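Here you go, one structure.
Only one protein chain is missing from this complex, and each of the others stays in its spot.
This part shows subunit A:
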Amino acid sequence: MTGSILFEAIVFLAGAVICVPLAKRFGLSSVLGYLIAGIVIGPFLLGFVGEEGENIMHFAEFGVVMMLFLIGLEIEPKNFWQMRKTIVGMGGAQVGGTMLVSFLLFQLFDFDWTVSLTFSMAVALSSTAITLQSLKENGQFNTTYGASSFSILLFQDIIVILMLGMLPLLADTDSNTVTDDHGTASSLLDNLPMGFQTLAIVASVIIVVLAGRYLFVPMLRGVANTRVRELLTASALLIVLGIAFLMEMVGLSPALGAFLGGVVLANSEFKHELESTLEPFKDLLLGLFFMAVGASINFIVISENPVMVTSLVIGVIALKAIVLYAVAVIFKLKMDQRLLLTVGLAQIGEFAFVLLSFAFQIKILDKVQLDLMSVVTAITMTLTPVLAIVNERFILPHFGTKAIDDRPMDEIGEANKVILVGFGHFGSTVGRFLRAYGVEPTILDFDSNRVDLLRKMGFKVYYGDATRLDLLKSAGIENADILISAVDSPEITFNLVKGVKKYYPNVKLMVRAKNRYDAYELLDLGVENIYRESLDTSVKMASDVLAQMGFRRYTISRQAEIFKTQDEESMRRLAALPNDGESYIFKAREEMAQQEKLLEEDLKRGQITNDNHWDSEQMRMIIE
C-alpha cells in the first residue's frame, strides 16, 4: 500500500483533515486529534503507514525545533536571564526527583542498574511538543503554570545533552563491543577529546548569538528591501535550519539551539514577521510529529505484555505526577496551577525516543526493552490530552480557582493595549505623542529602512505587512483595546479595517483617511472614528491666513471649531446619500458633484456673521 511520497502525504494530510476537526468538535485538543489520526493510519489499524513512521517522526521533530525558535522569539534576553533561577530550580528539582525515584523503582523490579538509569533518564523527560502546543492552544502561556512548565522543559532540553553524553560511559562498564559502535553516533565531534568538545559547544553557542546580532538581522533587512515576500519565508527557514544543523554537528540539541537563536532575534524588528512566517510550518510539522507518535505505538508489544505495559504507563504517570506536585508545592504554586502542572508534564517526551534508541545502539538496552519503553512513551504522550480533559472537567472545578493567573511569573512580555499600524509621517506623530504620554503602542510598519532608523532612535517598531491577520495576531490584537491605522495607502487601510472588523470586532478602530471620499468608504465599512488628514491642517492654515489679515485669533479659533463640526456633519450626511454606483472612471465627475453639494451647504448656512456672543452693538440697539 505504501511507497510513493505522494501517497504518504495524502494519507497524513487526510488523517489530519478528518481527525482533527472531529476531535475539536468533541471539545478535545488538536494534539489528541493528531495522535488518534496517527493510530488510525498506523501499521496496526489501517496500515497505510508502516516502518517508515519512525523516519517521518525524525523529520517531523523539526516541528519541535521550530516551535522552540518561535518561543525563543517571544522571550527577550533580559527576561530569559530573569528566568534562570526558575529554570535551574524547578527543572533541576523535577529531573533530579523523577530520576531518583524512578531509578529506585526500576531497581526494585530487578532491572540491570544501567538499564534502570537509562529508563529513569527517559522517564524524567517530558514532551515539549505536546505541552507547549496545548499551552498555546489554551492561551495559558502567560500563567504561572505556563511559565513553570516552560522552565522545566527548557531545563530538560539542556540536561538531555548531558544524558546523551553520559550514556556511552554506562555502556563501557557493560560490554566491550561498544567502542566499535561508538562511531555510529550522530555527532561528528565524538571522536575528539572531551575538552575540545566542550570548546566546540561553547563556540557554537557564541556563533548563534553573534550570527543573530550581526548576520541574520542585516540579511533579513537586505531581503526585506527586495520586497519579495517568499524570500523572507526562505530566509526564516534558512535561519532555523542553519542553527539546527550547527547544533547537531556539535552534538547539541537542535531545539535548544533554535531556542537560543529565537531569543537573540526577539529584540529585532523582524520578530513578528518571523513568527507569522514560520507559524504554519511549525503547526504542520508538529501535527505530522504527533501523527508519527500515534503511528509508532506498537500494539504487538502491548498485546504480548498487557499487564507490564499498563502498569508501567500508570506507574510512570503517577510517579511523574507526584514529583511534579511536590515541585509545585515547593515553588508555592497555587492549587489550580499546581494541578495543571502535575497533569501537563506527566508524560514521557519525544527526547526519550532519541535517548532510548541511542541506548539500544550502544547495547545498553535490548530490543524488548527498547520496544517496551517506546510504547510506554507513546502511550503516555497520547494519554496526556485525555488526562488534561479529565483534570479540567472533573478535578479542577472542585478547587474553584479556575481563573487564569494572568500575572506572568517571569515577565514573558505581554501584548500592549494599543496597536499602531503605519509609522510614516502621520503614524510617527501619533506614536511620538502617545509615547510622550507614557503609552507604548505595539508599532507595525512595512518599510524596513524606516523601521531600522526608528529603532536606532529607541522606538519599538516591528516590521511586517499588517493586512495579514496572522501578523496582527502575533502582534497581540487579541489582547488589544485599540488599533490605530495610520497607513498611507487607502487600499491597505480598507483591507486592514475589513479584516479587523470581521475577526476582531471588539477592537476599537481609529483610522486615518486621506480625504473625504476615503472617509465615505470607511463610514460604509462601519468605522466610527475617522481622521481625515486634510481637515485639521487646512482649517488651521485658513485660520492663520485670517489672523494675518487682522481678524482676532480667538474669534477665528471658535469659528474654526464650528466649521470643522459642520464639515464632519455634512460628511456623514453626504455619505448616507445613495451612491449611483458608477465605476471609478467617473470619479472625477463625482468629486466635482460632491464639491458642489458641499459649497451649497455652506451657502445655506450663510457666511459666519451670525456670531452674536458678546455683541455690544446688539445690546445697544435693544437699549436704544
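The rule we apply is simple: a residue touches a chain if its C-beta (ideal position, glycine included) is under 8 Å from a C-beta of that chain, and two chains touch if they have at least 3 such contacts; residues count from 1.
Just so we're on the same page, contacts and distances are computed from a predicted model.
Peer 1: Out of "(2Fe-2S)-binding protein", "Rhodanese domain-containing protein", "Xanthine dehydrogenase" or "NAD(P)H oxidoreductase", what name does the UniProt record list for the absent chain?
Peer 2: "NAD(P)H oxidoreductase"
Peer 1: Sort through A:Phe26, A:Phe394, A:Tyr437 or A:Trp614 and give me the one touching the missing partner chain.
Peer 2: A:Trp614
Peer 1: With the full complex in mind, choose from A:Lys363, A:Arg553 or A:Arg572 the residue touching the hidden chain.
Peer 2: Considering the complete complex, A:Arg553 is the one touching the chain left out.
Peer 1: Go through subunit A and note every residue touching the omitted chain.
Peer 2: Given the touch definition above, subunit A has residues 551-557, 613-617, 619-620, 623-624 touching the missing chain.
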